[in-house]
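The complex appears here without one of its protein chains, the remainder shown in place.
Our next item is chain A:
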Amino acid sequence: MARYEAMFERLNDANQGAFVPFVMLGDPDAETSLAIIRQLILSGADALELGIPYSDPIADGPTIQGASIRALEKKITPSDCFAIIKSIREEFPEVPIGLLLYSNLVLKRGVETFYQDAHAVGVDSILIADVPLREAESFIAVAEQNNIQQILIAPPNASDETLRTIGEKSSGYTYLLGRAGVTGAETAVEIPASELINKLTQYHVAPPLLGFGISTPEQVKSAIDAGAAGAISGSATVNLIAANLDDQTVMLAALDQFVRSMKAATVKG
């Protein structure tokens, strides 16, 4: 069974939602990044969403942009990122790992090569922030050939036509956008109307994880109460890295506490 499906089955049996933190690979450097990701898993992250640093991240607010800049200043390349994932995968064979990145990094490596390399190091899913459904066809085809699940985004303003297509093509999970705008903890998530969640169910989309503006356990709980399969938190996680760049011990302790509190909020009932 694919790792996401196994995770959702396990969580379902345990009556829990998923908590998925996002961090940028190579932020603030390759070695610390590896320690950060290990910490996230040990503290209870159900899956990981990992970014590859990019020069022009149009869907990201200042926090995630800052993470990209720190990693790029350390000359982190996509190959360095794959090496970090490989280490994580060897140590943690079960945790689902998703990549979240921008299209030009995929194109430059060659779409086929990129997906092959990602699969080879143990990546489960790929979400390309600037490839909407309308441009996704060729990427989905390559993903399927390489046992990668292409993650699709369901925005709050999606038409029924879009949701129907997501239902037909999504696998792994569906990234449910909690609000308009770019990534960032500054603007809080809006918990989607049950109407939208119902539509997602109706169109049989892959389990929706709510993201954008999630930074507190209360928001995680509300997301799951509203019917989301879990929540993704990027900027709040990255903020803890940015705030503790001079002391790795304090950074990892802060991440530990954060992930534990967010994970605790996924327990239903």
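Basically, contacts are C-beta pairs under 8 Å (C-beta built on N, C-alpha and C of every residue); 3 or more make two chains touch, one makes a residue touch a chain; residues count from 1.
The working rule: contacts and distances are computed from a predicted model.
Missing chain, UniProt protein name, picked from "DNA ligase (ATP)", "Amino acid ABC transporter ATP-binding protein", "Glucose-1-phosphate adenylyltransferase subunit GlgD" or "Tryptophan synthase beta chain": "Tryptophan synthase beta chain".
For the chain missing from the display, the contacting residue among A:Ala158, A:Val238 or A:Leu252 is A:Ala158, taking the whole complex into account.
Here the missing chain is touched by one residue of A:Ser33, A:Gln65 or A:Thr237, and it is A:Gln65. Touching the chain that is not shown, out of A:Met7, A:Val182, A:Leu196 or A:Leu209: A:Val182 (per the contact rule at the top). For chain A, the residues touching the absent chain in the complete assembly are 54-62, 65, 72, 77-78, 102-109, 129-135, 152-155, 157-159, 162, 177, 180-182, 187.
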